[in-house]
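For this view, one protein chain was removed and the others were kept in their places.
Up next, chain A:
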Amino acid sequence: MYFLLAAAFAGLIFLAGTSRLSRGNYGLVKGTPEIKSISGLAFGPDGILLVGDSKSATVFAIDTEDAVSNAQAPAIEIKNIDQKIAALLGTEAQNITIQDIAVNPVSKNVYCAVQSGDGTPVLFKISGDKIEAVSTKGVMFSSLTLNGAPSEEAKDKRGNSLRVSAISDIGFAEGKVLVSGLSGQEFASTFRSIPFPFTDKQDQATLEIYHAAHGKYETLSPIRTFTTAEISGKKYLVASYTCTPLVLFPLDELKPGSHVKGRTVAEMGSGNSPIDMVTMKKGGESFLMMSNSSRPVFKVKYKSIETFQGSLTTPVEESFATAGVDFVSLPVTNVIQLDKLDDTRMVLLQRRSNGSLDLWTSSERYL
């Protein structure tokens, strides 16, 4: 803890001391980020890539220098992308894992985090059908160590840290980096809202699900994935949990040290774990799209969440237990990763029924 604090503090001093040299307003400094793992990717402003590193409990902000606007992005389609990436890494597809994908909202290039069998993280950029490795040597970056490390790090006989945790998702909204964390120890959720550019501030709220569907049990549970959306003019965190309910939290209630109860609006089925969520728009209507470990991609109209939200102001009838918000299952299964290319198109990483792992772009007709 002391070490982490000291390191974070030293980092801040370092950043503060060199800010005059840094680019723009983001407090970035040239160097080589020590990334130990990439569990989540998201884009901040101006092509700045946010990397969630579970192993070092750190969020990195890296300038990709890939900020040329591309309003008419062509659809991306790469078949057997895992085999192609594996060949570039000199190995077979079974020895790599695609950890996350994120579309740069400015250039529309797809960034892809890969972990090799030995644990080495590698970042790729995909533009058109070109796959290239992104070097993180000598880049403009800043980082923030997440707080909440245990006061005295317990070690096993070999000196390994016993602390088990992961960043389950990372996002960017309203000028803040949003990070949800999973602990392998306590069964709870931490949700951090970190102002960007990084300062010494990181707000941490604990979240609780109130199972409005039956109004009976209140539980703690870890967030698996999230997105943000505006419902009836109010900004919400839309979170999906490891136990699969879909829960809404008003963003303005997630204040430092607060304990916020969210409302369950839907349960998305059994034996399933949510993977990714994005908010899409078509013709004035907005949709929540959600990929799942063992279900097709779900589509939920925010309008129906809005209506459902209204009905939850009074104690909820037992009959809601199985109802919740209506959602449509799209004829797209085994989607491992999902991100938004633009308002109406998504980039999907899908394991096809023939076993091929393909990266492709969905058309407007899926909305």
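What we mean here is this: contacts are C-beta pairs under 8 Å (C-beta built on N, C-alpha and C of every residue); 3 or more make two chains touch, one makes a residue touch a chain; residues count from 1.
In this section, contacts and distances are computed from a predicted model.
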Have a look at "Transcriptional regulator", "SbsA Ig-like domain-containing protein", "Phosphate-selective porin O/P" or "Glutathione transport system permease protein GsiD" and point out the UniProt protein name belonging to the hidden chain.
-> "SbsA Ig-like domain-containing protein"
Hidden partner chain, touching residue among A:N147, A:S273 or A:S329 | A:S273
Using the definition of touch stated at the top, determine which of A:G119, A:G138 or A:G233 touches the missing chain.
-> A:G119
Among A:E34, A:D129, A:E186 or A:E364, which one is in touch with the chain left out?
-> A:E186
Options A:G171, A:P197 or A:P245, residue touching the unrepresented chain | A:P245
Touching the hidden chain in the full complex, which residues of chain A are there? Just list them.
-> 36-37, 39, 54-56, 84, 87-92, 95, 97, 99, 115-120, 122, 133, 150-152, 154, 156, 158, 160-168, 182-188, 211, 214-221, 224, 242-245, 259, 267-273, 275, 293-294, 321-322
